[in-house]
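Structure first, commentary second.
Just one protein chain is left out here, and the rest sit where they should.
On to chain A.
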Amino acid sequence: MQSCEYQQIDPQALPTPTPTPPPHHGNDVNKREEPKRPRRKWQVFPGKNRFYCDGRIMVARESGVLPLTLGLILITSGLFFIFDCPFLVKHLTSCIPVIGGGLFVFVVITLLQTSLTDPGILPRATPDEAADIEKQIDNTGNASYRPPPRTKEVLINQQVVKLKYCFSCKMFRPPRTSHCSLCDNCVERFDHHCPWVGNCVGKRNYRFFYTFIVSLSFLTAFIFGCVTTHLALRAQGGKGLVFAVQESPGSAVELVICFFSVWSILGLSGFHTYLVASNLTTNEDIKGSWSGKSGEGVTNPYSHKNIFINCCSVLCGPMPPSLIDRRGFLPTDESVQTGGVSIELPALAAKSEINVCTQGTKGLLESATLPPLLSTSCPQGKPQTAYTCPDSSPAVNSDPSPQLSTSCGARHTASSRDNTSPPRHTKTRSKKSKLAALHIPNPSFDVPVSPTSPDAGPSFIPMH
């Protein structure tokens, strides 16, 4: 009788009305409405990053002063081309705008690459990995009620290096990796978080960053030189600097900007050249990890002891891949898709409706009494998927269960992402639990679950 109710409400409740659930599920999930589309991994990324172009471009959530940096570069270069280039081309050489243009393009491209590239983010540990690490830590005999700070010592090129345990990412950080609190990510070969660029600088984008600051220092020095020459030429013949500035006001603005920025940028370039030559990161330099302050015989174990090789390995080394696979699809949808055989569906759907219904009422009762904690929602999620695909239950249990718990885990850190249907379902049920007992609309919340619970995907979004 309950299944009859569901079937009646089904066409109205769903945005794309279909006669029966089985053919609905048999279609490619992509063709369904928005919540049924397989989600990409960037949509459930736990760190504080923003993604554009369907995951192709990423920035830190706090863009810092990147717009200011871009604005300054564009304004200064624009003024240079408008006010100085025509005069200098007439009086000196036409190479000047060519060189200026080339440098400008180089600067903007490398800036955008530094800002929009994955700096070398390490994906967080899966729950199985985290459990394995916890087991290993416990085995080493730290049975005190207050767990000590978790460190592990490794020997790198005969140098003792301490690896720290990252509580956010639930893993021991590899050497030279640091957790950026602004981006909430562990970044490999973490250099620093640059507010001018609006992103962390790490293993993957350090070469872009270095090229950016070196080319920017050339550009700034070049513009400064050109503007000075321009004003000097205009002021010739006893006309005076004031006259020259009056004739070309843009040059005065450029002069001020370049004068103040050239020293800091040149200084930064010089500092990073030193870091590159000694294969150090800003982080290590500031902390003095290898300067010998902490003890004797402490040397940088990563240096190749040769300036040329250090430079080449940092700047011209192989480009490591991005480890976070932003555009990959979430395995939960895929594995359930492959697990759901279309032949079995009529029986499955009927079964699932009944089981989900009982789960639903159970869940309502539970959620009415308990606060909608994520920990309670996760175990609820697992029986649901087990019921819906009995034939492929090993697959569903073995594969998505880590992913379900991963996505539950991801929800712990991501504030606004809905990953799995069960936790969301519990939350909505808890909101509506007071209305649950008497009102028919309540089963309507369960109805979308039945045909879509095999997906174990977020299917309630259009309902809310």
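By our rule, a residue touches a chain if its C-beta (ideal position, glycine included) is under 8 Å from a C-beta of that chain, and two chains touch if they have at least 3 such contacts; residues count from 1.
As a convention for this text, contacts and distances are computed from a predicted model.
The unshown chain of the complex is recorded in UniProt as "Golgin subfamily A member 7/ERF4 domain-containing protein", chosen from "Transmembrane channel-like protein", "Tax1-binding protein 3", "Ribosomal protein L14" or "Golgin subfamily A member 7/ERF4 domain-containing protein".
Touch with the chain that is not drawn comes from one residue among A:Arg176, A:Arg234, A:His272 or A:Arg326, which is A:Arg176. Contact with the chain that does not appear here is found for just one residue of A:Ala125, A:Cys180, A:Ala244 or A:Leu330, A:Ala125. Among A:Leu74, A:Val98, A:Ile156 or A:Ile286, the one in contact with the hidden chain is A:Ile156. Listed by residue number, the positions of chain A touching the unshown chain are 105-106, 109-110, 113, 122-123, 125-132, 154-157, 161, 163, 171, 174-176, 188-189, 207-208, 211, 301-302, 309, 312-313, 315-321, 323-325, 338, 379, 392, 394-395, 397-399, 401, 405.
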